[in-house]
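A single protein chain has been omitted from the complex, and every remaining protein chain is retained in its original position.
For reference, chains read A, B, C and D in written order, and residue numbers begin at 1 within each chain.
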Amino acid sequence: MNGFALETWVLNLTWIFPLGMALLLAVIPSGSKRVIRGIATVAAGINLLATAWLTLRFCWAGPAPDFGATRTELAFAVKVPWIPSLRAGYYTGVDAISMFLMLLAAIIVFCGTLASWRIETRVKEFFILLQVLAAGTFGSFMSFDLLAFFFFNELTLIPTYLLIAMFGSGRKEYSAMKLTMILLGGSGLVLIGFLGVYFEAGAKTFDLLELAQMHFDPSFQRWAFPAVFLGFAVLGNLFPFHIWSPDGHAAAPTAVSMFLAGVHMKIGSYGCLRMAIYLLPEGAHFWAGPFFALAVAGALWGALAAVRQTDLKYMNAYSSVSHCALVFLGLCALNATALRGAVLQMVSHGLITAAFFCLIGMIYERTHTRIIAEMGGLMRSMPFLGVAMVIVGFAGLGLPGLAGFPSELNIFLGGFLGSSPAIRAGTFLAIGSIVVAAVYLLRGVNAVLHGPPRLSHAPTGGQGRAGGDATLVEKIALLVLLLGIIGMGLLPGWMVSRIDESLIPILNNLNRG
Amino acid sequence: MNTFPVLPDLLLLATGVAVLVADARARDEDGKICGRLAAIGTVCVLAALLFTRSSVSGGWSTYAVTPQGFWWRLIFTLALFFTQILSAGYFDNGPDSVGARHAVPPQSPGAFHALLLFCVLGMFVLVSARELLTFFLGLELATLPLFALAGFQSRSGESVEAASKLMVMAGMATALNLFGLSLLYGAAGNLSFDGLALAASRPSRLLELGALLLFGGIGFKISLVPLQMWAPDVYEGAPTPVTAFLSVGSKAAGLAAMAALFFGPLDALRLGFYPVFAVAAVASMVAGNLGAMRQHNARRFMAYSSIAQAGYFLLAFTGDSARGQSALLFNLFVYGAATLAFFFALRATGPKRVEEMGAFRDLSREKPGAALLLLLSMFSLAGIPPLAGFLGKFQLFSVAMREKHYALVFIAVANSVLSLYYYLRPVKEAYVANPEFRPPLPRLGFAGSLPLWILALAVVLLGLWPGFPR
Amino acid sequence: MDNLSLYGISGPTRLWAYAVLGLPLLSFLLNGLWLGRKHSGASGWVATGLMGLSFAAAIALALGWRSEVLERPSLFPQAAALAFEHVWMPFPGPALAAKFSFYLDPISVMMILIVTGISFLVHLYSIGTMREDRGRGRFFALLSFFTFTMLGLVSAHNIVQTFFFWELVGAASYLLIGFWYEKPAAVAAGKKAFVITRLADAFFLAGLLLVGLHAQSFDISNLNAASTADALNHSVVVGGISFNLLFAACLCLFAGAWGKSAMFPLHVWLPDAMEGPTPVSALIHSATMVVAGVYLTARFFPLFSACESMLRVVEATGLITALFAAVVACAQTDLKRILAFSTLSQLGTMMFALGLGSGEAGALGYSASMFHVFTHAFFKCLLFLSAGVIIHAVHGQDLKDMGGLRGRLPWTYALTLIACLAIAGVWPFAGFFSKDEILLATLVNGRPFAFTAALLTGGITAFYMFRYFFLVFHGSRKDDSQSDDVHGESAIMVIPMVVLAIPSVLAGLAKGVFLSTVRPFPALAEAEPGVSSGFGWVPFAALGMAAFGIAASYVLYVRKRTAPGESPSSPVWHRIVARKFYLDEAWMFLARRVAIGGVSRPLAWAEKKIVNGLFDLTTFFIRAISVLLSWAQNGRLQFYSGLSLVGLCLLYLLERGSP
Amino acid sequence: MNLPACLLLSSALFALGVYGLLTRRNLIAVLMSLELMVNAALINFTAFARFGGGDATAGAVFPLFVMAVTAGEMALALGIVMALQRWRSRIDVDELNRLHG
Partner (left out) sequence: MIRDALFYAVAAGILISATAVVTLRNLFHSALALLATLFASAALFLLLGAEMTALAQVLVYIGGILIFVLYAVFLTMDVGSKMSAAGKFKAALALPVAAAVFALLAGPGWRGASVMGGGIHGSPVQEGFASLRALGSRLLDPGANGFIVPFEIVSVLLLAALVGALAVVRGLDGGKD
């Protein structure tokens, strides 16, 4: 293992380190909550810094990846044999897509950790599980071996279930169970697809990049593609497989909602792009139409359903359905612009929805309600949270200058570039979802922040538990997210160029058939 | 004539006899000596196994120690060992469920250990058999003591009921086996596996029927549909260590028998038997998974789980024999570790016979280690990465997938998904449910918690470095 | 498609361009992040100062542009230049990129001057009105933010940039309308404004993407090139419906303008937007943002004029809005709503002028429209500012509660009169000239119906403006008891009004310059003189209508002292007009009953019961089987044995049955 | 007397055993039915040994072992029946249904 660059070590440590921290937390007595919180926060912070550093190295100083027509070099790659009998390897590395998603994950884990400072019961278990969750996510995004990817992806399942069931609210057990079952169902489909790909390729390797060079039989692709794609789409929140998400989000504690909607779903859409479309391009061409239709339906369905929600978390959950549908819209349009838009949308939606869930959690801690009708006039008592919520709301409805806009612009442009009039018409319909987004987001923002203040939860003054504005910790969490949202909204250009490079192999595969 | 390779078998026999002798002599002590003797003997067997690992016996036409056999024997011996640990102290305070009602003097564990040892000896015979008679005797020796073990707490109604049911169903299975063996004999003209293999190369209906009857008879041991129905009742009624042994050791023995026949002399028949294997596998998965959903009794729950797992195991028989055998063995280790882990976690909830899932309630606060073990065990059984259960199932699925049995794999995967629904229930009790008042649980101590950690490590590490069996 | 290369402006002037944009942004950041919370007293002055600097920079920029571009013959006809251009996000495709640019051509320079100038004055004025408001830091931050985004909008040479700032302008408007966020009506109005314009913007976005894709560029000069229209001009069939893509794309683009400029029937948000602070109404909802729609239409005039039916749509929309709003204004009693409808009416006028025709004659309408944008900005802003003083003075904005304020507010009285005369189109005030040009353009383009409607609108405008004027300042005072309480006119509020009054009177002088420089088609500049000959009677007709309107108003409200507002005896048509033809109610019905009740509610139900229900049904089914299995496991040994044997028999059949 | 006849006989005996297994309510009677089934297998072995013409001695040896095993099984069964007797007054298999579900 000698001879790897520092970056490679750091990259692989991003998933090993949280696991180590989880072990460290495990031996700390559960009574010392402050220490536990501190360690968790520092760990998440270190990981964020490490990931940010990696991103910088990747974008500006990293070895320029050589994207030839046939072979893709990953940055910071390492490949060692793992299960020789299956020819599975531990193969990690990053390209732009995974790098940005890792950065997103690091941001959200960090902010989620900060947002969870108010948890008082079973603090130790909470942060251990959160660290495991982080490890699984980082591992997923950096794995370029199908089996290792699957391992890491599933590693997130156990902590997710426990975090919701243990720390959630409302119908937490039902929701946690529903979420776990449906997600596992998706994973099952993925597994079948992976097995199919593996054996179709002669059971020689699980290496994604090698597999991607194989020309699979089109008839095989036609059944394997929907298995892999739908399997991931379940996680990626594609209508009508989204049913796990609203209940799951509503029941989950703040950090987990942030994580689920912000990062976890992205593993799904990432898988759709990286595994399904990359490996099975002809299947993708064959199935793009139906899935595109689902995406359009989801964009409108989620948005319209969000309008009627009374619970803020449900509202945001359905908004996620709508926004994730846009990711799939981009994926199914199968061209450079749309795919890039989809990747951008993954990142931007991750940031936005995490920020929104973060805010909802903070507001809930002060008002003890998430019902929209029971709130009002919070702008006066909590101006910081209020302003943040307005910004996040605007970002959610795709206001230019904030993260949502560049991605939607790319997706819609990509949709119009689509091959058939039906695709273009569908894109046109999907644009309608941004109007509905304005309706429900402004409704939410208005009802919560504006209007006369409600006496029932009038501020009790000061920054603290009961009423007041955000504490320092919460402010940091929100500011990091807002910085991401605004930064990405204003300067998407540098991300775009790197993403375009990373999409080249996928597009090559798509254009091959 | 080299007796060295059968050293473990002989040691096992010697230990069994020694335990009996000790039991007879050490009347006034409470029999701890028997348990210790048995454990020491088992460790010796383990050592001998490892020591003789590479040696292959020859000479007997009836009995042969093969490299493949090493892994089977290892599984049996480990199951035995953990069952012995699990049973330590189990009989000290009298039979468990009735213990509260009647003050019963402690029961001698000598017979218990001896029976276990003989049972494992039977399993050894089973995997070493080279002809049908020895095979049959091994199967019987691996089964007969189980009646007594299941009914060991003969004062407990459940225990005896379990023993009776086991006895009758096993009797029926024996009858089926015998009839099947007779047909095989008829078809082959002799009892040796080689002769049988020769006969199997030109299948006849006689042979097929014989094989099917044996499939049924052996299926009984692995609680395979349609002979699975005894399992829930017996698992629930039997003493907990016996239940653990039934679900690990006995099932492994059944699979060994199945493998000995269908990867052995009847290999040529396997292709034609695919529908039987597939349907039995699917039916077992469905019956086990759906049946487990409503169970509240922990051991009954495990019975259904083991039925479902039997279905997955059967996938190994739908493909290539070398891969199938290796997948089977690997998954047995994995399954065994996870199942034993469950029973150890169950024991950590108290010394008494524990009936309900509620026993796990709030375990995560009182005994985080045991709760973690339970968690790992359940997720491993459900086949969730990165735990060992995933790779186990993955290999089984691969065997079927390699032969392009897509529908079968699809159903198996779907079932595997479904299974998480009930595997989560103990976890939910341990981690999620609200605490209720309970007397504090006894401390396990280092020695008590050591097997827990070993099993936990096995469940995790087997999933990450599945370096055997090759 | 070749990318038209534009003249890049020289260094110093470019710096001015950065300053014009940067100073309001700086003001926003300063106020928003720092001053607004701790030193909100200073925030107004800082913001006003920076805005003044921005205005100065704008003047410098305009001068630079004039000397560098306008007076350079080679560049003259088009008079377009780029101050700077940075790629914001490239797209795959030859020249397809979203860019951040600063475009200088006659109309953008005009808009930059209007926006910075009026913004500066409104900032100054706001120091007075917002003196006692807690949120003044936030107010100035947002006002500066609006100015910045509006400047970004008008200076865009890339349609993505246009859209970018287009949306931001809307957001700023939303925030400023709902500035008093504890006032439910204001908040609701902000949301209404945003959602309705958003609806239009969705089409705008679709349109710009369509057009951009066919032009292979997002640069406006490329979009306006004839080749773009050619590329678009073909039929498309979607779902059995065939339509011309050029028309559809232009319609989508125009939809954006439709919403932003509050054309009928999307106008309903504008009157409600008056719930915001008066300076906001003055800046955003009269002089600048609402004009953006007209500006956008003018921007794409070359493209639109390639499609005759598109121009008809523009014309019809403008005309209907102009007339409709004028009529409705006559029956309103809310001070600011009257002004709002008057704005609508004027916007309609500007709009239809753009749709009069293509080619040379159409260019006349274009110039006239832009000229009206210019003049209207001053007097309408002045009207709003004076209304602000009035409202400030009497703590109310209902005409029914007013009267006889002439004595108390002498400055305001005089300035309002000027503005009213200007808007009524009385010579020699600014409005006369611009309206005159528009009337002329209708005739030149041979659109008598438009001419008649415009003339009628002018008359009605004069009527309701003077109704407003008379009812506020003449007659008797309604609430003497509160007289001590009444605020007077503070200098800081009057000064900006006075400054605005000057161009309200004199802006007509710029007519010559306008008609010669503000041209849509560079190539036709030489053919300009002589078109308006033969229509010398038009100004007199317009003046006559104005005089008639004023006179009617005088008779009704000064002589007869008719009470404004509804009374039981009012005729039905009065009520209908006063209720704005029930269009708000219609929209409400559409939104509440149709969109939410008819679509969203059943959908949410389906989500809950069908989509989720399917999952629950599956679980129920599985549980049912589970119960069945549990029942089969009945503890009976012989049942078990029997079942096992039957199962074995079945397995045998299966084995035999399969090949 | 030939092989098919013997097989037919053993099958019939086995089926009778099955009938008993499924219908007899007394546990001992059930065990007796099982003996019938085992005996059917023994007939098979012997018949195959006699008529099969292969390793006939092996076929004759097998029943001897089976008898031994059955003897052991019966011994165990006796123990369990006694235990059951202690617990239930009648050893009725239909009453062995406390464990179910």
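In this text, a residue touches a chain if its C-beta (ideal position, glycine included) is under 8 Å from a C-beta of that chain, and two chains touch if they have at least 3 such contacts.
Just so we're clear, the structure is a prediction, and the values are computed from it rather than from any experiment.
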Touch partners, limited to displayed chains, of the chain removed from view: B, C, D
Candidates B:Phe147, B:Phe245 or B:Phe263 - the one touching the absent chain: B:Phe147
For chain B, residues in touch with the removed chain: 1, 13, 16, 20, 27, 60-63, 95, 104-108, 111-112, 114-115, 118-119, 121-122, 125, 133-134, 137-138, 140-141, 144-145, 147-149, 151-155, 163, 179, 183, 186-187, 189-190, 204-206, 208-209
Residues of chain C (touch criterion as defined above) contacting the omitted chain: 638, 642, 645-646, 648-649, 652
Touching residues on chain D - with respect to the absent chain: 1-20, 22-26, 28-29, 31-33, 35-36, 39, 42-43, 46-47, 49-61, 63-65, 67-83, 85-86, 90-92
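Rule of thumb we're sticking to: only the chains that are shown with their structure count from here on.
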CA centroid of chain C to CA centroid of chain D, Å: 95
CA centroid of chain A to CA centroid of chain B, Å: 42
Chain A-chain C separation of Cα centroids, rounded to whole Å: 37
Touching two or more other chains - residues of chain D: 21, 30, 93, 96, 98-101
Multi-partner residues of chain C (each touching 2 or more other chains): 630, 633, 635, 637, 641, 645
Interfacial residue positions of chain B with respect to chain A in the complex: 326, 364-365, 375, 379, 384-386, 390-391, 394-395, 397-398, 401-402, 404, 406, 409-410, 413-414, 416-418, 420-421, 424, 427-428, 431-432, 465-466, 470
Complex contacts: residues of chain B adjacent to chain C: 164-165, 168-169, 172, 176, 208-209, 212-213, 215-216, 220, 225-227, 229-230, 232-233, 272-276, 279-280, 283, 286-287, 290-291, 293-294, 418
Chain D-facing residues of chain B, complex: 132-133, 136-137, 140, 144, 147-148, 151, 154-155, 157-158, 160-165, 167-168, 171-172, 174-175, 178-179, 181-183, 185-186, 188-191, 195, 232-234, 236-237, 294-295, 300
